[in-house]
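Okay, here's the structure, questions in a sec.
Each chain you see keeps its place in the complex, though not every chain is here.
By written order: A, B and C. Residues from 1 in each chain.
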């Protein structure tokens, strides 16, 4: 494939409409012809501290243009592989969000993910707060079984409190309840959060493997991967606050002591080879709190690299 | 009354816990002994663009300490009046907000305002987005009739759209439907917003007097006041975006061409004399978008001056 | 025309890909079917103080979504007119910019404007620094004569200095040299800038009418309009620093004492009726210096209102 800039347009990163990775925008969800489909889920009414993740999809899209120099694919000098060459990406825009109405908003997200799955593409959902994972997982009801790998500071395993079951503290509990979810690997969990002790007990009882950053770090990539079921379909949910606030300050509930970039990339690169990553969401990027923009850049850089590795492994 | 700093503590503005105007915090809402009671309503799930108003109450409280030099009352050299001298203010903290649940959150705000009214104090509610006005008005069901004076860039008169009836585009419509609301003066309305043409038609049909910033400015304070019913009880709802973005950038949906400080202060000072202000809310201050803090300072400065004039007029 | 939200999608302002006013993106410039065509010109190598205007187009696009509530047209309650109803807008994306190469970058901008003119649409160019006006004016060589109306703090009338003829201090001089430019009205000019006294002398000698903010203000809208030739084709170039830094802090060379929002809107609304506005550029929005985002909002709000009035007058 020829480089884009060889065909008349230099198309520098700062030039042009900001779709994800400058992929074509596909407004008609009945005609998704792509290997990978990006869907924004700009819902943040489920947050318990700082809101703002509704602008996450736009910020990640804009940040992704930094890596869009117009090459054919993305050459990684360390792996000596050109990822994404020949991979067809499409940006579907955002699911429709209805303010004050969580149920409708979530339903619209589910509709989008179902459309992607129906088209046979890999859904990559940009949050939004972590509650948007709930409709994503629901959309896989007929595409399971899946094992969930979660990168997060927080367990997000609250069952119900004051009637709330679909906030950003609840998604992993909701997932664990689904028949098509066979298990969860919850990685990076640390410090106090909305899940109380009994939530941890419940998670373990329902089959979760919970590890902190220090525990994952101590294990190393290979041993960590070995704890995750092999050869199955993985759904990957990445809460940006799983990363350290030093590289991901732009999020609603930062927690110090998080993962660094290569720790997660190496783990996910390994995961892409260990089984089949069938769905991805990346949530809780809040650009209002991301004053230097490095959180959105982290999200974009990670997603482009992970998507590249996932598609390369297929 | 002696100055506070004459009694042992200098108590500079930057010192101490940030309650509104450094008023005492009253946690027990059954024992409100005050002339004025401040209630935070940190709900922002009703927003249609930038969220963040949930941190409005904390930001306004902190900004209010700038005007807390420990004098007895607040001397205004232009009026040669010492306002607030002898006025008992209490800060009730915030109404309980339940994420993802608008109805419960609004109900909790209503409970707070009802408690203030039961105690015979003037309720001053700090938003939160403008939807928090809905429970405020409901709480006055047995304390009417009231005439609503709204300072706002937007009409907020959407009836229903996609099922939404309690978002920040709906409060004035909800108010107009209440039996105890006798009329609305909607001031500062300008530019395109969530209310479409038919909303304007409906508002006028339901008795609203709608004026733009330029129209109010052209009328002048006296003529403007003359359009508002005299000698009645006013409920004052101030959306900070009624002000110009130059002095109120920290809000979710800024609209250029807004009011300046003295335009509103002079109008409200006149209103305080024309009838009886029985309730106030100030909404849509979003500190995440208020990088230099002047929006929160505007809110605090305006409220302290308006409360002073309202209480002085009694 | 029915409202967009009546057809299945609420499409709130914060939802969806950020094109200008959520207009459809048209990548093929040979197939522009629109009344108004938006073109980004993200070039800022002509700046003499702070750069950053290269991200102006993206910021204005995102800000424009704030005014995109999905109504059919934009109802103005003061004029009681629904503007933009039935107007077909298209967003062409950006002209290709080549770093270090002013000539090529400018040529690419000219190509874009020529394509718009060939399609019979109104070109609306989003800068970029003010030097992008140079290729815009060039593109009108066969679409003249035009009279230029400039809103700006700076005269931008430097002929040549150290070999520079196409920086952001030169565009009005370059324009005045063109055969198809019949005159210039330069409004808002104030304080010291890159144009020295001899530049002012030259401008006047070449037929410019130069007025400061205070002079325009003193004249009033009608008298000001009367100084501009009537019934001709106007090209409108708006440097955002013509506005006051209070509402347009996000620009490279702010100058205090500028225009306020309605001063310019009323002038341009009058202009739209006085003749035919055939081209518009709005330049020097620098989002890196626009911490609260109000400058981009000003640009978007002004453009949407001006485009509405221009098309309504036709």
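Following the convention adopted for this analysis, a contact is a pair of C-beta atoms (placed from the backbone, for glycine too) under 8 Å apart; a residue touches a chain by one contact, two chains touch by 3 or more.
None of the values given here were measured: they were computed from a predicted structure.
Of the identical chains in this model, 3 are shown in place, and the full complex in the file is built from 6 copies.
The criterion applied here is as follows: only the chains that are shown with their structure count from here on.
Averaged C-alpha coordinates put the centre of subunit A at 39 Å from the centre of subunit C. Taking each chain's centre as the mean of its C-alpha atoms, subunit B lies 37 Å from subunit C. The set of subunit A residues that touch two or more partner chains comprises 54-55, 98-99.
Every residue of subunit C that touches subunit A in the complex is listed here, in rising order: 9-12, 14-19, 25, 40, 42, 54-55, 58, 61-62, 91, 93-99. Across the complex, subunit B meets subunit A through its residues 44-48, 50-52, 54-55, 98-102, 104, 131, 162-164, 166-168, 288-289.
The touching residues of subunit C, counted against subunit B in their complex, run 3, 5, 10, 12-14, 65-67, 69, 71, 74-78, 82, 244, 246-247, 260-262, 265, 291-294, 297-298, 301-302, 304-305.
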